[in-house]
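Removed from the display is one protein chain of the complex; every other protein chain stays in position.
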Amino acid sequence: MKKVLSTTLGILTAVGGFVDIGDLVASSATGARFGMALAWAVILGLIGIVVFADMAGRVAALSHRAVFDLIRERLGPRVGLANLLASTFVNFLTLMAEIGGIALAIELATSVNYLLWIPLCALAIWLIVWRVKFETMERVFGLAGLALLISVLAVFQLHPDWNHLTSQAIHAAKPHSESWPSYWYWAISLFASAVTPYEVFFFSSGGIEEHWTKEDLSEEQANVFVGFPIGALLALALMALTAIVLMPLQIQVDHLSQVTQPVSLALGKLGIAALIFGFVACTAGAALEAAFSSGYAVAQYFGWPWGKLQPPRQAPRFHLVVMVATFLGMALLLTGIDPIKVTEYSLIFSAAALPLTYLPILMIASDPEYMHEQVNGRIRNFMGTVFLFIVSLAAVAAIPLMILTKGGA
Amino acid sequence: MVHAGPARTLGPYQSKADRTAETVDSYVQTALLSIELADNTRVNLNTLSVQLDDAATGASGAHNSFDTVEPPSEIADQLQEQLDRLLSQVDGQLSALATDAHRHHISELAQHRQPLQDLSQQIKQLENQLS
Amino acid sequence: MRLSELIHKPVVDVNGVKLGFLQDVRMQQDGPILGTWGAAFRASSLLIVPHKWLSQLGWEAEHTCGPWVIRALTSLLNRKALRVPWTAVANCDGPTVQLNIAQADIKNVE
Partner (left out) sequence: MSGRIIDAGYHLLDRQIIDFDSKLGGKVDDVELTFPQDGSAPYISDLYTGTGAYLSRIAPRLGRWLESIAKRLLQEEKPNVVWFGTVQRVQSDIEVSVSVNDLPTHRVEQWTAQNIISHIPGASSASE
């Protein structure tokens, strides 16, 4: 049990990348339209985030410095500021979308309009950041998010044609009813959301909140190699569910309520109850991750005290940033902005933030001044370079594809 | 009604009609799946009514945005009239369905199955003519 | 004077020939004693690089770590970098760092 508990930071971080509100719908929507053809994008995203989260975790454990603190040090104030603005905008849009996501999930359980839940959800998220210890928050939401494993059970329960699914995934062929731009748009949005920068901010800062040192590298590794694969597994399960149930019926997914239908078919009311609990836990976990990351990025860039290592009074500006981001997000949501659409727009800004986040991490992970004897080996550097190239390619292609397909239409 | 501007040639108008038909048919199928789930008591009432509300608002949203586009020619007029008739019937069925769900009249949901299946059939036929 | 005013300032030799931009000033701990720190860091040499945007992307000559492809690219782009002793600086509060020796006489110091 101790082993599982010690990997909840990894699980919680992975939730933000693979099963936040945007991914719950995106994974389901791609399953309904492309079957398992875009599974490779989730797998590629998994490898990418494992490579970079592991590096960021090691940097945090060895140098006790978090990612955004090092980004400014490596890129200087001007380019660092550009990354800060892009990342903060992504963090804010994501935080807003996740608060909306929690409300949408609660609406599914209560059929009371999601707008009414938003103030309560925003207050709950802020209160958790304000009062709850980091380890406690991480344990609770990391484990609660595992309720989404019900979707894996549902896939087996539907007794699918496994050969058909695996051949779809391997051939990764574009269905004739879909256009190439929308194929690549959805592939890039699945990949980009799996490697969103705030996962790396949260994971490395979380490592410092947990006082990681050289001795904790095995725990760091466990977090990476347990947490992120679980996240990817959940995303692939949701994709498989809609590929099996909704694709034959030509149902396109653009509401959270449609995502529950395959599990309802497979496991009935109990399945839905567990799934909705998983939705609430994952969107809340992702909201906390985005809220913390908003504070982490700004405070670490300016060198202010940050995090839950001390009471709020001793990290006032960090908490101020989180507070403003949370309640500004709430206010915008109450104007009726569609939370699911918001995560798609954040893709544009992560295009700029992606390369400017992962280049400094790659360099610092090989710098003996920070890593002492734990500098990157040849394999980590090779994988890091390959994925830095893929991430930059995705970043360049994201915006034109979004315009071309008018948001994946 | 605010006109979003005429689609100059038949081509774009036809593809707009085709996409609208596809979207509305997707919502009809969603509603049919919800009815089947409700019949087998595999979905709780709250989630069911949200599913049916989303289907109703989704379909009428697609219908409204289709109506805002002015048909550029007589052939397009005929197409618009044909599709519009189908979409209005769908809107009627889906909003009745959503209301039944909110009033917890689960037994009455099944009566909407047949009309929705016919409408889905007709929409699919229209789609085949278009593409 | 502030270091940020010096960094990325163009460097000109005694004949007015532009040599590049000042990337950084190397310091040696042999200045006056300062409080509990000890001997202050005193300027010993300066590094002149051909492009200033490189260091803005973290690709600084002599300090870039990372995979060999990044290190190779950085050293390639910075191959014309020059390290000049601080004694060669005539004055540096104008718009450029003015050296008191000609480009030909500059020998690269470590």
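We call the chains A, B and C, going by the order they appear; numbering starts again at 1 in every chain.
Keep this in mind: a residue touches a chain if its C-beta (ideal position, glycine included) is under 8 Å from a C-beta of that chain, and two chains touch if they have at least 3 such contacts.
Only a predicted model underlies this, so the values are computations on that prediction, with no experimental measurement involved.
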{"item": "Shown chains that the omitted chain touches within the full complex", "value": "A, C"}
{"item": "Touching residue (missing chain; options A:K133, A:H171, A:K214 or A:K406)", "value": "A:K133"}
{"item": "Absent-chain contact - pick from C:L47, C:L82 or C:L99", "value": "C:L47"}
{"item": "Those residues of chain A which, in the complete complex, touch the missing chain", "value": "63, 65, 69, 72-73, 76-78, 80-81, 130-134, 136, 302-306, 308, 310-314, 316-317, 319-320, 369-370"}
{"item": "On chain C, residues whose C-beta touches the chain left out of the figure", "value": "1-4, 6-7, 23-32, 34-37, 39-44, 47, 60, 62-63, 86-87"}
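Quick note on the criterion: only the chains that are shown with their structure count from here on.
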{"item": "Whole-Å gap separating chain B and chain C, where each centre is the average of the chain's CA atoms", "value": "69"}
{"item": "Rounded Å distance, chain A centre to chain C centre (Cα mean)", "value": "42"}
{"item": "In the complex with chain C, residue positions of chain A that touch it", "value": "74-76, 78-79, 359-360, 362-368, 375-376, 381-382, 384-385"}
{"item": "Complex contacts: residues of chain A adjacent to chain B", "value": "107-111, 245-246, 249-252, 254-255, 257-258, 260-261, 264-265, 268-269, 272-273, 276, 409"}
{"item": "Residues of chain C defined as touching chain A within the complex", "value": "55-58, 64-70"}
